[in-house]
Every structure is written in C-alpha cells, then in structure tokens.
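Of the protein chains in this complex, all but one are displayed in their positions.
Moving on to subunit A:
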C-alpha cells in the first residue's frame, strides 16, 4: 500500500473495461457487472486517496465482484441459488481474448441510438462516472443514469463474444470527439484515448484515419479560442500555438494508413487537416491539393456538407469567382451556406452582399460562439462600408 493523496483517475478509467471483462467471464451478466464496477470505481475514489492498493486491478476486481454478489443476492430470494453463486467463481472462457474490444462493440451496438451508444461507451469502456458524463453533456445526472440503464437493457440480449463492426464504433467515437470540452471532463481527449485503444486492438485504415483526424484537430485547440471564449478562424490562428507533437503523430498515423491504399472518408478528412497543419502560414496552404482531397471525399460520401466546404477550398485555389460557381451547385438550405457565401463574396469584393450574408448567417448560426463570430464579421464589413 502506498499513499497516493489523489486518486489516479486515468488509471481507474484505463482499468474499467478489463475489470468488467473479468466479471463477465466469471458469469456475471453485462448490465449487473457494469453497475458493480461503477460502484467499485466510486469506492476507489473515496478510499484510494488514503490507501492506494499495490494491485489496483486486483482490488477493483475483488470489490466489484463483491458488489456484484450483493446485487445478485438482493435479486435472488432463495438461499439455495445464493450459495451456488457464492461458491468459487466459475472459471469462464480463457481471458486471452480482448475484453476491451468486445466492450467497444457491445457499447456501439447497432440497436442503440448514437446518443445512448456514446454514453454507454464513455461509462463502460471509458470508465467515466455517470455524474461526469452528465456534466459533459449538460443534462441532469438522473437523466444520464436513465439513458445508460436503458442502453444496457437494450444490449442485454447481445452475446458478449459476438464480433462487431468497427465502423459503428468509429461513428460513436467521432460523435464523442465533436462534443469537445464543456466541463471538467475533456470529451475530445477521452475520444482520442479510446480511439487509440481501438486502433491498437483492431487495426483498420479508417480507424487510423479517425485517430489522425482527431490528433490533427486537437493540435489546433490552443489556438482555436481566445481567452474570452470567442472563436479564431483557421486563417487567423497563431500557428505557433499548434501542438507540434500531436501534429507529427497525426501525420505519421495517417501516412501509415494511406500507404495501405484503402482510402476512406476519415483518412481523406485527416489528409485535409494534415495539409493545413503543414502550412507554416495560412497563405502558404496548398489549396490545390486540398481541393483534390475534397474531390475524393465527395466521391466517397456524396455529402452536401463536403460539397459546401469544397466550394470554399475552390475559392482559395482558383479564386472567389470559381468558388461562387462551385457554391451555386450546393443546396442553399444547408447550415453555414450563408457564411460560406458571405466569405466568398467578401473575397470577390462585393462588400454590401457579404455584410448582408454575414448578418443572415449570424441569425441562423447553430451556436453562440459562431453567432458572435459572424456578427463581428458583419460589423467589421459594415464599419468599412460606412467609412
């Protein structure tokens, strides 16, 4: 035993899926095992600051198993059955298989809604408490607890050893990453940690592409907002504040994936992010190559959002007139269409139209940070126009 002072939360989160796996292998059902491990985690945060066990995983397994037995006892009324369970734990299948990977698949099971899958993944694979997940998603803890227990009931009939689809897991992790940073739990960092785990356990080019995409965007985070919380657009970011080690890692992960010649949308998106990362100054961005990657992305996804972003890239590569021509083929009802159009009109020198479109874009902005940013753009041009 050693005195730790504070609980090593990272260690607790790391151990969570393995401990759930041990309980499931001993014959516990997933839902009860997951609850028992959650209770053990809570107990660890209370007792470890005074006495950190020498074998943290062993401690968690012992405590979680005891919690599982308690829960089981309260459910089973007859002593007979109680005694049967309390006997030596059944050996279960060999523990060589990867429990964490199986938990990934279970928590991203296609029968779950994306929101439920994200919450369940954060708890069972990520080892976060319900309170932390609730805080990160800005909902009451009771609501999040219900969401998680409903998700667990939904997957109750799924066999733990079934193989799963890594694409569903990637979608869940991408969603978690995009929630970003709202409280004391950093969902972006958590998504990166989990994607790393997934990539190391079941390599796939697209999983590597997703990891690279996350690393390259995370690298920009210190430059993306001002101290007052306002947004700094990519072209205006102080690139000396980008995290070069994250960029180097992201580029290396991406190059290894691209070398295997199985392109997918996450790899193409990461390639675009890598080209931005590669430019020491915004003016040195290789927009021609970026347009090439948007063409690939459009071929892979046929997504209208990609077509919108491509129009901006075309505007940078071939001039605003070409960008506006590309934009003309995009549905004007798309979110951020007005903002893209405003930007291209300003570059084309049509300031009155740009000001009006920025004001429109601000009204339809999907969040306050973007609204403030777009309102400032309208105001900036308005000031120029008023002379």
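In the analysis below, contacts are C-beta pairs under 8 Å (C-beta built on N, C-alpha and C of every residue); 3 or more make two chains touch, one makes a residue touch a chain; residues count from 1.
Keep this in mind: contacts and distances are computed from a predicted model.
Asks: Looking at what's absent rather than what's present, what does UniProt name the missing chain, "Response regulator", "ABC transporter permease", "YCII-related domain-containing protein" or "ATP-binding cassette domain-containing protein"?
Replies: "YCII-related domain-containing protein"
Asks: Quick one: which of A:230, A:244 or A:303 touches the chain that's been left out?
Replies: That would be A:230, which touches the missing chain.
Asks: Touch as defined at the start, partner being the missing chain; which of A:106, A:277 or A:362 qualifies?
Replies: In the complete complex, the chain left out is touched by residue A:362.
Asks: Touching the missing chain, which residues of subunit A?
Replies: Subunit A touches the missing chain through residues 228-230, 355, 358-359, 362-364, 366, 368, 371-372, 375-376, 378-380, 382-383.
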